[in-house]
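Removed: one protein chain of the complex. Kept in place: all other protein chains.
Then we have subunit A:
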Amino acid sequence: MIGYARIGVIFSVLIAAVNCDSCVRPEVSLKPFTTEDATVVTNIAYIAEFDLKCESGSVNNLYADIEGRIGPISKVGPTSYQVSWVEEVKSAKTGDRVIRLFDEEGYVALRKAIRSGQDITSVEPLVYVVLNHPGAFTGPWFRSESVAVVVGFIIAYIAVSSRSKLSS
């Protein structure tokens, strides 16, 4: 009986330790980067560098879910992380890209949801990061030479038509 009580105490201490360790009220400060001039590159780079601070507890390993693609996140500083990927210039999506971040517990829940065929969006993330890509410049719509030729023709037409009007 005493043995059970001891085990119970140990378990509750363990659970408390796990709970204390997990991040409470995380705050994210994002340093975003996306390619805005795509004239010399073949792919658009999406880079979200962020600093994650917890009110209490800490987080060690983070995992990201970028529109269904799940993978680990790299740590680039004591509390800073980086999520990055590339997309072809033609197929690169513009606007807000939502990155869902999970800690170890959330990642386990995510894997469980995938295994059981559940919708992964039902698993609540630790925190969201929104990366905005306004679009990239791929070059001018019209070549300036063609615009100059068109303007030249218009001026020539006006000149010739007004001259013929005068002479008649």
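In this section, contacts are C-beta pairs under 8 Å (C-beta built on N, C-alpha and C of every residue); 3 or more make two chains touch, one makes a residue touch a chain; residues count from 1.
In this section, contacts and distances are computed from a predicted model.
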| item | value |
| --- | --- |
| Hidden chain of the complex, named as in its UniProt record, picked from "TBC domain-containing protein kinase-like protein", "Translocon-associated protein subunit beta", "Vacuolar fusion protein MON1 homolog" or "Transcription and mRNA export factor ENY2" | "Translocon-associated protein subunit beta" |
| Selected from A:Val98, A:Ile114 or A:Ala148 as touching the chain missing from the view | A:Ala148 |
| Where the missing chain touches subunit A, by residue | 33, 35, 37, 39-43, 45-47, 49, 60-61, 71-77, 82, 84-86, 140, 143-145, 147-148, 151, 155, 159 |
